[in-house]
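Our next item is chain A:
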Amino acid sequence: MARKRQAELVNDTGETAAGRGAPTAFLEVRDLKIHFPTDDGLVKSVDGLSFKLERGSTLGIVGESGSGKSVTSLGILGLHNRGNANVSGEIWLDGTELVGASQNEVRRLRGRKMSMIFQDPLSSMHPFYTVGKQIIEAYRVHNDVSKQVARKHAIDMLGRVGIPKPDQRVDDYPHQFSGGMRQRAMIAMALSCDPELLIADEPTTALDVTVQAQILDLIRDLQQEFNSAIIMITHDLGVVAELSDDILVMYAGRCAEYASVEDAFHRPLHPYTWGLLGSMPRLDRERSERLMPIKGTPPSLINVPEGCAFNPRCAYCDLTGGKSTTERPELLEVEPGHKAACHLSLEKRREIWDSEIRPKL
Partner candidate 1 sequence: MKSPKVVTSTAAGIVVLGLGLSACGGGDDDGGGGGNGAKFDAGSTAVVNVSDHKGGVLKFAQPDDFESLDPANIYYAYGLNFVRIFSRSLMTYNSKPGLEGSKMVPDLAEAPGTASNGSKTWTYKLKRGVKYEDGTEVKAKDIKYAVARTFDRSVLHNGPSYFPQLLDVGGKYDGPFKDKNLDNFKGVSTPDDYTVVFNLKSAFSEFDQVVGFSGQTAPVPAAKDTGVRYGMHPVSTGPYKLQGDYTPKKGGTWVRNTNWDPATDPNRKQLPDKIEVQSGLKAEEIDSRLQAGTVQIDLPGSGVQAAARQQILTNPKLKANSDNPLAGFHWYIPLNTKNIPNIECRKAIVYAADRSAMYRAYGGEVGGQVSTSIQPPAVQGREKGTDFYTKADPTYTGDQAQAKASLAKCGKPGGFSTNMIFRSDRPKEKATAEALQQSLAKVNIKLNLKGYPSGTYTNEQLGAPKFMAKEKIGLGTYGWAPDWNTGYGYLQPVSDVDAIVPTGNANAEELDDPQVNKMWDDVVAVQDPAQRAKIYNQIDARIREQAAILPNVYAKSLLYRPTNLTNVYFHAGYGMYDYANLGVTG
Partner candidate 2 sequence: MVAFIVRRLFGAVGLLLIISAVTFAIFFLVPRAAGVTTDDIAGRFAGKQPDAATLAAIKDRFGLDDPVPVQYGKFIKAIVVGDTYDTGTEKIDCPAPCLGYSFRTNQSVTDQLVDRAPVTFMITAGAAVLWLVAGVSIGILSALRRGTIFDRAAMGVALAGVSLPIFFTGLLSLAFIVHRWEILPAVNYSGPSDNPFNLLLPWICLAFLYAAMYARLTRAGMLETMNEDFIRTARAKGLPEKTVVLKHGLRASLTPIMTVFGLDVGLVLGGAIITEKTFSIPGLGQLALDGVNQSDLPVVLGATMTAALFIVLANLVVDILYGVIDPRVRHN
């Protein structure tokens, strides 16, 4: 797989992001924080996340449920209610800053410049409107065309995402589609305005393996056609491996590790990434042991553990001399284009990876 290294990580310490003016990258997220005040306390779903993404390239964001992946993607689209979410930091999309922009401005970009494929197409499509109508609606809100033209476009889009007899199925309701077809229709809707940024939130989770592959192929083909930038959100490393250029591993609302796919799979430098790899079923390799799930549960986002957020679950926590429980590790570029936030020394990590982790995978 030919990989371009166009997504690039920027320094994620707070002071660097603000006030540096318009970036050159197509999408640049700087020190994004998304917090939700609740009755139980402040939920810090995303707490200082930064990354860059160029056109035509793909970034995979992985992490467990609750790590802040989806919140990030919704934040980029500006879909958080400003009434109950505190969003800070900067999101630059093609020279426009979105966090400070008016709701209407962001709205006009949504669907046209950036769009999103949602996880569960059945619940994500309106049950009372036909698939065609929903695509037509998406198209017409950004393009001043007649219903007929929009309908043709919708049929066209359905055809392009591989739905047979699109001229008939355009009048069907979502519940009349199969799961895979529904996801295709969802993609057709997301792509109906040729978005330059496409965010796919677990696009294949609910689908069986064959359909999954078809959908991923479809996304890849469409990316090539439109030269879009893609953010692929998933907890499935396999999907990332197949589609992404770079991987951003999120833990407790922060970036744990950032690397090229190559590095992430072969030279991961964060115990959490090791855990993710260990819990991933692999078909391409005979497994010597059983899957190794990460022990413990994801942390509370209200009371994030002191120090390294991963410390309660980290098997190597003791090796840091107590630093893990007191001091938050910084995200440091340990190799060119490869960053990780861990108190363990680089050598120690390489040693553990080579001697303990890799053989078990």
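How were these candidates chosen? In short, all candidates are chains of the complex that A comes from, given by their letters.
Going forward, a residue touches a chain if its C-beta (ideal position, glycine included) is under 8 Å from a C-beta of that chain, and two chains touch if they have at least 3 such contacts; residues count from 1.
Being a predicted model, the structure only gives us computed values, none of them experimental.
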Touching chain A here (same complex, options 1 or 2) is candidate 2
Help me check something: in the complex, which residues belonging to chain A touch candidate 2? 74, 77, 79, 83, 103, 107-112, 115-116, 118, 120, 123-128, 137-138, 141-142, 173, 175-176, 189-190
